[in-house]
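Supplied in structure tokens, the structure appears directly below.
Here the complex is missing a single protein chain, while all its other protein chains stay put.
Take a look at subunit A:
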Amino acid sequence: MNLALKDIRHGLFRFVLTCFGLGLLMTVVLSMIGIYNGLVADALAVVKAPAADVWVVESGTMGPFAEASNIPLTTRDAVARMPGVAEAGAINFQNIEAAHAGASLRLYVIGYEPEHPGGPQRIAEGRGIGTSHFELVADRKTGLLTGETIRLGRNRFVVVGLVEGAMNAGGDPAVYVTLSDAMALQTELDPAAQRVQAARGVVSVKSASVAAVIARMAPGADVDLLAATVRQWKHLAALTQAEQEEILLSSVVDLARRQIGLFLGILLSVSAVVIALIIYTMTMEKLKQIATLKLIGAPDRTIVALIVQQALILGASGWGIGLVLILTVKDYFPRRVVLEPFNAMVLAGIIFAVCIAASGLGVRAAMKVDPATALGS
């Protein structure tokens, strides 16, 4: 006879309500884990997208994601000719606000050369950029659809393809345009400002600088050697892919990451206390029944099983409800919520440990109960 299940069935509504409450708490914990992962994944997405081995940037800077970097476009040819480099491409990044469907849309514009590295890895819908101007590939999170047009700067662009998971560290969805369009966006003045400059006799000069040049190495080529060679040029600096990712995590999103990490730690601690309190209270409410069980001859293992089984069922139910809820609502979060099976398993392990520890407190109290307390009251 399983006393734990009988007891649960007896107070089913209350138990389900407790499980649901715990499930909501687990939803919050899982969402924080997902937000933390999402922050890191978003930060790295834009760095990983070009699948580069080396980033060549302006000397004295930490690359286009940490600070402003401007290098001549011609650097791409110089890098492409270096030993071990398979291909190189110039790339540009900027944030812009664009009007779309009556709302303001904040976009992260990535300019790249379609025949060179730097573009989207995989087109989820539509096609890649096929002309030199006025086409773009957008991340789905922009809300843009293929075939739609959107005004960026002075020109209207046609959305020809959609990608997924392309955004900057701040969570702004990315759009890919050609490098020449991106450079024009960066330098072109609006017509009124241009007329003022013309009246003053200032000749508009389009800058030919880009944010970085990325290089992909030939198989077996030495990445560190290329980086060291580039660094010998006074006006350039070179970062390996690993260094670029490290800069992003340790500099650009570090505070946000630590903030969320700390909050997650506090949340886990609170959850542990709440779980322990629920289980301990459940046990304390049954002390009279435990005394009766002891008096009629129930061995310790029966009483321990009653407490531990209920604690584990509670923990497992809370975890399951939390997991189902977060998987149901995670796509409604404004920023990406990334949950790996590993995260869910780690949380399950933590809950299991907390349940066992909390059961230990309950078992300790139960073991101390004098069977005589069942008599005479």
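By definition in this document, a residue touches a chain if its C-beta (ideal position, glycine included) is under 8 Å from a C-beta of that chain, and two chains touch if they have at least 3 such contacts; residues count from 1.
The definition used in the following text is that contacts and distances are computed from a predicted model.
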Statement: Complex minus one chain; that chain's UniProt name from "Citrate lyase alpha chain", "Thiosulfate oxidation carrier complex protein SoxZ", "AtuA-like ferredoxin-fold domain-containing protein" or "Putative ABC transport system ATP-binding protein" is "Putative ABC transport system ATP-binding protein"
- prompt: Of the listed residues A:Ala298, A:Ile313 or A:Ala365, which contacts the missing chain in the full complex?
  reply: A:Ala298
- prompt: Out of A:Gly11, A:Gly60 or A:Gly265, which is the one that touches the chain we can't see?
  reply: A:Gly11
Message: I need the residue numbers on subunit A that touch the omitted chain, in ascending order.
response: 1, 3, 6-7, 9-11, 288-289, 292-299, 302, 370-372, 374-377
